[in-house]
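This report refers to the structure that appears directly beneath it.
Apart from one protein chain that is not included, each protein chain of the complex appears where it belongs.
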Amino acid sequence: MAKSRRYKTAREPLGTSPGTLTYVGQEVTHGTRINRIEYNAETFQMDESGRLSLCQLPAIDVPHVTWLDVDGIHQPPVIETIGRHYQLHPLLLEDVVNTEQKPKIEQYNDSLLFVTMKMLHGEKSGAEIDAEHVSFVLGPNFVISFQEERTADIFAPVLERLKASVGKTRRYGADYLLYSLMDLIVDDYFRVLDGIGETLDYVEQRIISQKAGQLTLSSLYALKRELALMRRYVWPLHDMVSLMQRDESGLIRPATQPFLRDLHDHVSQVIETLDAYRDLIPTLMDMHLSTTSNRMNSVMKTLTIFSAIFMPLTFIVGIYGMNFDNMPELHTRYGYFAVLGAMVLVVAGELYYFKRRGWL
Amino acid sequence: MAKSRRYKTAREPLGTSPGTLTYVGQEVTHGTRINRIEYNAETFQMDESGRLSLCQLPAIDVPHVTWLDVDGIHQPPVIETIGRHYQLHPLLLEDVVNTEQKPKIEQYNDSLLFVTMKMLHGEKSGAEIDAEHVSFVLGPNFVISFQEERTADIFAPVLERLKASVGKTRRYGADYLLYSLMDLIVDDYFRVLDGIGETLDYVEQRIISQKAGQLTLSSLYALKRELALMRRYVWPLHDMVSLMQRDESGLIRPATQPFLRDLHDHVSQVIETLDAYRDLIPTLMDMHLSTTSNRMNSVMKTLTIFSAIFMPLTFIVGIYGMNFDNMPELHTRYGYFAVLGAMVLVVAGELYYFKRRGWL
Amino acid sequence: MAKSRRYKTAREPLGTSPGTLTYVGQEVTHGTRINRIEYNAETFQMDESGRLSLCQLPAIDVPHVTWLDVDGIHQPPVIETIGRHYQLHPLLLEDVVNTEQKPKIEQYNDSLLFVTMKMLHGEKSGAEIDAEHVSFVLGPNFVISFQEERTADIFAPVLERLKASVGKTRRYGADYLLYSLMDLIVDDYFRVLDGIGETLDYVEQRIISQKAGQLTLSSLYALKRELALMRRYVWPLHDMVSLMQRDESGLIRPATQPFLRDLHDHVSQVIETLDAYRDLIPTLMDMHLSTTSNRMNSVMKTLTIFSAIFMPLTFIVGIYGMNFDNMPELHTRYGYFAVLGAMVLVVAGELYYFKRRGWL
Amino acid sequence: MAKSRRYKTAREPLGTSPGTLTYVGQEVTHGTRINRIEYNAETFQMDESGRLSLCQLPAIDVPHVTWLDVDGIHQPPVIETIGRHYQLHPLLLEDVVNTEQKPKIEQYNDSLLFVTMKMLHGEKSGAEIDAEHVSFVLGPNFVISFQEERTADIFAPVLERLKASVGKTRRYGADYLLYSLMDLIVDDYFRVLDGIGETLDYVEQRIISQKAGQLTLSSLYALKRELALMRRYVWPLHDMVSLMQRDESGLIRPATQPFLRDLHDHVSQVIETLDAYRDLIPTLMDMHLSTTSNRMNSVMKTLTIFSAIFMPLTFIVGIYGMNFDNMPELHTRYGYFAVLGAMVLVVAGELYYFKRRGWL
Partner (left out) sequence: MAKSRRYKTAREPLGTSPGTLTYVGQEVTHGTRINRIEYNAETFQMDESGRLSLCQLPAIDVPHVTWLDVDGIHQPPVIETIGRHYQLHPLLLEDVVNTEQKPKIEQYNDSLLFVTMKMLHGEKSGAEIDAEHVSFVLGPNFVISFQEERTADIFAPVLERLKASVGKTRRYGADYLLYSLMDLIVDDYFRVLDGIGETLDYVEQRIISQKAGQLTLSSLYALKRELALMRRYVWPLHDMVSLMQRDESGLIRPATQPFLRDLHDHVSQVIETLDAYRDLIPTLMDMHLSTTSNRMNSVMKTLTIFSAIFMPLTFIVGIYGMNFDNMPELHTRYGYFAVLGAMVLVVAGELYYFKRRGWL
């Protein structure tokens, strides 16, 4: 089944009216968990009760940042309720639940920024990359984060830093919170890259040491496919962060800009590493082909040398196995030994010839 | 015949004066079916009588949207009559009937938008993609849709939604209708992609499990050709929707913009998937070549081992088949058994040698 | 000789002063034919006398379009005379006679547009593409067309339409005439494409049905070269027509714009088809290589099976052909038949083994 | 271990708050060396005591250039102290110590320019390229240079020129000093390129003279990887120097511009040479494959000729080794010699046939 999923795009049923919320991702059995966190430099408050009534749009002038952490996007009614509270566009909500949506950034009516991207798992070498659909809504003083309810809360490290009030997160605004969450996801890409690098390393070793078989080739091909997939997830981030850097809505404060520049750098580094890896694959394929050819060459040489040596010998002994009445050599005293000697000379001559051609 | 069509572009006869209507598509035996639908948020009216007199240009100030659904473009006089009623440019009509026309968008004198694109069939894996030529004319309060009369009406789902008044279609204007129809076609591309993905999956399986033959290679090649074809049909849509988003004629209302952005996303997704598929093909070719080489290598090894073992043995038994008078070994008591033993040693030595070279 | 021409660019002698007219094309034996046609919506007049005195610059305010159709560019003095009459720049005339000049468009002092392009012949599949150098000069109310004097007049269809007054040509100005002539040439590209498509079809068939030999490969290579050549001729047209669409000199009337847009479409279609064809060639090469490998594989298997079966058998019969005095088996009653039976068992065992490895 | 490092990006621990200084490069055992040099056209003063108190921000109006040469970036506290003295942004300091940071240029609040790039070692052919992380901070009248403490001070030549007051360095400002240091690093790239060129030369020789084995292929692959790595280090310099040329902060004086243009030229030359080298690698791979095929061809021909000659001969002598009672030829007088003669004819015929096919 895993196989047949590979080249299949999960889609809502044909002819569905645009703006209808349909969850198309993997099946989930848990409910949706909702945390509401309110903080500023001095205070920190967290409500894990998960009641939907929590999801009130905070007044524009409250002096703290509100973070609504929604863990689970498989229940359209929940998402719709949140959307109603925060006055989100139906198409925005569709992108939140559509796990096939590729990363993008969108501005909604000047005071909302919508960001969707992919959290990647699969750090162990050889494992298939697993992408989790994550979305953010940034308002003037709030952030809503949506994630699939599959693994533990992926934003835990940021929550820890907020609680402990280490780093600058508590002192900066909602935009810095958004940056922190995105940075967390991008940092994870390096872990996935390390896993891929390890596989590449292994495959390369196998090919260079001439131990590569059909399995190694399949790994190489799988690697290529994974790099292509990952590239599709990471590539849009480049432009997305650029767009955030040129933001004109006032949602991104100037103090956050250097951090976005840093994030942009990291994304570039991920893309460059990806491209460097991708570039090596055809050369590895070529090397494997060359290696196979070299090996076949050596097999063929062995065969040819054996044949060239034993065919003439077998012919010679065949001659004196004939039953003609009149074969004078047969009746000489040392004919047998003369023939043996002649055969030694033939072999010596051939060996010399092969040596000179570099086949031995 | 299907073969010889492949690299042939259907064209009107050479030297035809520009603007002459000539149908160059597949032969059609039915007549042209014309539906006229008028609706707004409250009312819905549909005339299926198909009389050409239906095709009156609606007054600019009628409070409903008119949709003229023309099913069949193979009768130039019918198209010309419609063109006269709606005051369409002769070159526009030429593009409506020219089934070889690639997708494009064109603005005619500020109040008409002409869109032509391809409906794709071929969702079953392995089937050739079949493209149907579809065109739209968007006016201030009307849409004319033209389709080839080959399959059932492809716009049925939108018609159903209009009748049932579900979704937003009834409440929005003619531009939203155009969007709905285009969205329907783009949604179908995903079905075709799934068919292609299935074929790719199958070919990949065959190659990895080393079962690929000449037929698999041909499929791969056909796949490549189909992806190239589909790309030519889908690629222009990217710019077309962008142009609609930047529309300055006032034909596209601001409320429709988020939906166009969504459509743009879908088109991008189709193109990316296409390109990802296309990218895999050369690697699959290489893998197949490598697999073939590996297999040949193993065949060669078998041959070489057989030859290397039996050639010396045959030579040895040949020696003692010679008829020399003076061959002392022949007359010893255990000569025969000594030779048999020597041959066992030779074989053992060779097997050891091949083992060490990793050939066994 | 045809071969040695292939990678040779015909050039005027080194060190020639710029602006010197030197004809470098194929040798021509006829003289230059000049037709002067004057027409407007009502009148049509044609002078085929070919006298050079015909080539007078028409007054700016005559109420008809003048078309000077020059058939032959191999006599520099004739071209120079025409150039003097119409006050054409020496470099323009150089481009008219330089058959190696690639397609381009140039504006000369605001009231002259110079267009040069290639007429392609070679619609029969397999024939080499033959390019004819064609140039146009567009003035406010005249067009001069230059063509090589090699085939019949290639502009005959337009002339016919002018005479018969069908289509719009007689009612439109000189710019529409230029468009008609260019459209005629571009239409011919589709014929050449069809020839190429047919060859591609044939080569593809041969390769897929495993009948491709050295000759097929050469065709493929020739195809690649021709597509590259044709691309060099067609590619510049894309920008040229765009430039005409953005013309600011007033030479191109607004009414002609939709037709230029149409021409632009056709050029795009030619380029896309070319690129699609070009893209298939490396895949075909790869397929051929794979096919050859597959075939060799099957040859090798046959050889290996034969060797593996007969080598042991020959060895066994060799044993009992030895002449040792003491070989007990030889003197048993059914030894011979026992050996025959043993050999049948050996063969059966090997056949079973090859069957299991999938070699049979 | 060197192997496993290859595809691993050194990163700070996951979830670290942005702006935290963590050294991720190779382990270093020495302390940090700090030199403070002050000079203008007349005076030159150098303090090698290395006390951190040296790192005072020079007043904006002192009439000399201050160069702080920091040799060692593995002690975060030292870097932090310097950062505090010179009021450097925490993200800037993070880039100074992050040895995985790719080359970049950044402007900080109008009066600071931050440049980081890679010093490359590895001029000996075959050696792996080793990159040292180097950073510069350019202020109105000072330059801070950071380098890893691994080799001798790489800026010694510039220091010598400053001491000896040769060249223009003493007469120009801090921007020229920055240029000199960058130029020094770029000049070194040519040395590395020479080493790579030498390896390429050697590999090419081996392949052309048909002596290439598995080892040569591995070198080629390593070369490709090194060129890719080097490209990632050098490519950003192109834009960086361009940005310095378009500098608007006033930090770069007009008199320094021609030198930056020269630096830009050098960087372009490095990139072009890199790309030219990279371009040759697939062709070399192909040549090697072709060579291997050619060689196998010649081996196969040898085998085939031997088989074709000796198989029929062995068969013929086999016939007359049969023990049938009634074989008339056996009892003729010259039967033996007739058979020998026939075999000579067979061989002669075959040799003639192979000669004609060009196999001999």
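Side notes on the structure shown:
By letter and in written order, the chains are A, B, C and D; residue numbering begins at 1 in each of them.
We take it that a residue touches a chain if its C-beta (ideal position, glycine included) is under 8 Å from a C-beta of that chain, and two chains touch if they have at least 3 such contacts.
No experiment lies behind these values; they were computed from the predicted model shown.
Note that of D:M46, D:L229 or D:A308, the residue touching the chain absent from this view is D:A308. Here one chain is not drawn; of D:N35, D:S135, D:S219 or D:T291, the residue touching it is D:T291. Annotation for chain D: contacts to the undisplayed chain at residues 157-158, 160-161, 166-169, 180, 183-184, 187-188, 190-191, 193-194, 196-198, 200-201, 204-205, 208, 210, 258-259, 261-262, 265, 268-269, 272-273, 276-277, 279-280, 282-284, 286-287, 289-291, 293-294, 296-297, 300-301, 303-304, 307-308, 311-312, 314-315, 318-319, 321-327, 359. In the full complex, chain C touches the omitted chain through residues 3-4, 6-9, 11, 14-15, 17-20, 89, 91, 94, 100-102, 104, 106, 213-214, 217-218, 221, 224-225, 228-229, 232, 281-282, 285, 288-289, 292-293, 295-296, 299-300, 302-303, 306-307, 310-311, 313-314, 317-318, 320-323, 327, 329-336, 339.
Definition applied: only the chains that are shown with their structure count from here on.
Summary of the copy comparison: rotating chain A onto chain C for the best CA superposition needs 145 degrees, to the nearest 5. Computed centre separation for the pair chain C/chain D is 43 angstrom, with centres defined by C-alpha atoms.
The geometric centre of chain B is 26 Å away from that of chain C, both derived from CA atoms.
Residue positions 289, 293, 296, 300, 303, 307, 311, 314, 318, 321-323, 327 of chain B each touch two or more of the other chains. Viewed as a contact network, the protein chains form an open path, each link joining two chains that touch. Screening every pair of chains for touch gives A-B, A-D, B-C.
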